[in-house]
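The other protein chains are all here in position, but one chain of the complex has been omitted.
All chains are identified by letter, namely A and B, in their written order; residue positions are counted from 1 within each chain.
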Amino acid sequence: MADPRAAVVLVTDYGADDSYAGSLVGALWSADANARWAIGTHGVPPGDVLAGAYHVKALARSFPAGAVICAVVDPGVGTDRRAIAIEADGMRLVAPDNGLCTWLWEEAGERRCVAVPVPPEASPTFAGRDLFAPIAARLAAGAALEDCGPRIDDPVLLPAAFPRRVGTALYARVCVVDRFGNAITTARLGDLAGARPVAASWNGGGTRRVARTYGDIGGGLALVAGSAGHFEIAARGVAAATRGGPGAGESVRITLGPG
Amino acid sequence: MADPRAAVVLVTDYGADDSYAGSLVGALWSADANARWAIGTHGVPPGDVLAGAYHVKALARSFPAGAVICAVVDPGVGTDRRAIAIEADGMRLVAPDNGLCTWLWEEAGERRCVAVPVPPEASPTFAGRDLFAPIAARLAAGAALEDCGPRIDDPVLLPAAFPRRVGTALYARVCVVDRFGNAITTARLGDLAGARPVAASWNGGGTRRVARTYGDIGGGLALVAGSAGHFEIAARGVAAATRGGPGAGESVRITLGPG
Partner (left out) sequence: MADPRAAVVLVTDYGADDSYAGSLVGALWSADANARWAIGTHGVPPGDVLAGAYHVKALARSFPAGAVICAVVDPGVGTDRRAIAIEADGMRLVAPDNGLCTWLWEEAGERRCVAVPVPPEASPTFAGRDLFAPIAARLAAGAALEDCGPRIDDPVLLPAAFPRRVGTALYARVCVVDRFGNAITTARLGDLAGARPVAASWNGGGTRRVARTYGDIGGGLALVAGSAGHFEIAARGVAAATRGGPGAGESVRITLGPG
């Protein structure tokens, strides 16, 4: 078997209980009968662009170069927000221009962005089906980024995605609480700049434990470097919140020591 | 790559937390190692045939002709309800004969239906795996509808699917409340017959606003023509119910004005 299609990876806040997610696949199939796709996740909290940006980044780390992430968390559907397509270190992304690309874009060495025009016949309420999926299918089938629209250089980025360093403190926030109750923060291994995390605190709680795996945590909470390179507050076998951990959106301060 | 298989699109009320949905795919794969399928949705509320019929219709609008929707919302599994296969304007459907085909059948120009016999070895509790999926795989691999059973002309349709027009009022009901809280009704653009919707009301509430997109709604509720051509009661950025909108199953009266 030669030359399989590149993957289209779907990331949305559509949930699994409606047919919107299935209709995205229908649009891929209509655009390219040989399309191949994977569900990245349809479980982004409705309208939560920061969480969507995290999942875009996490998925980009596991798929091979050439994959096309089709991300639709789009509270501005039907307004005049732009649509964009990006190539970042060999990974592609098609999305509304609202910050979904933030980490993928900011962490890439080689990157290009184009603005994708909206087809006049698109439904004003379902851009995923009528705009984003067809473009993703075209890219996966071999189209060049520049075939999809004119170059732009300023995709929208989310300021909330970037931790702030003040002395020995790194101020971050919880961007995702995962199914196991781990509170994943915006703070990344790359934000340490040679330092070493020694503690974390948040409104009403904190921990001085840093663990390599969930199994090492023991009975309380610990700071763990998760599988996408972001620090998370985790407990062992239960949700961090049940041990006093921070909730979605809350601020977390990570204290740094010498590296 | 030539001649890919037609899509089998799965629509069930199995949910995502058991292995029933996965077993459907196993049955497809056992029937045809080259089967290709998509999850339409497994999130139909248990036993809700009207919601299932809506999702069948919505998915039929996004997949290319030739696709085979395999819909299993089947409160009568193990009883003597018929099983059917349909071809409607080039789209196929395999389903229990309980009304899942209602909109697909009623809105089609060219349509045919056959009764599908139940294999004697089928589990009395899992017709999806043992009856519907194998037939869907056969159709997607090229079998003709008439190879699957004898022609019939009277598939079961759901009376609740069809709005009733009385003077300037169109009486409909909410068939699906989607993840974003939009209350999707049974009233379709095609039910307007040249008129124009000017207001909607329901038990305890109403709106005189008609909007083209969610972004246009502003602070209250509006009537919007959704992506499958059904009118919905929607709010901007929150569930319609939080602004007093109607719940699943509730009646909605749409007032019509001159077109």
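Note that in this section contacts are C-beta pairs under 8 Å (C-beta built on N, C-alpha and C of every residue); 3 or more make two chains touch, one makes a residue touch a chain.
Nothing here was measured: the structure is a model prediction, and the numbers come from that model.
The omitted chain makes contact with just one of the residues A:Gly26, A:Gly40 or A:Pro163: A:Gly40. The residue from A:Arg61, A:Arg151, A:Arg164 or A:Arg196 that touches the chain not shown here is A:Arg61. Contact with the chain not shown here comes from a single listed residue; of B:Arg61, B:Arg129, B:Arg173 or B:Arg188, that residue is B:Arg129.
Seen from chain A, the chain kept out of the figure touches residues 1, 4, 7, 9, 11, 16, 38-44, 54-55, 58-59, 61-64, 67, 176, 178-180, 212-216, 224, 226-227, 237. Contacts to the hidden chain, counted on chain B, fall at residues 3, 5, 13-27, 29-30, 33-34, 39, 46-47, 75-79, 123-126, 129.
One rule holds for everything that comes next: only the chains that are shown with their structure count from here on.
Centroid to centroid, with C-alpha atoms defining each point, chain A and chain B lie 31 Å apart.
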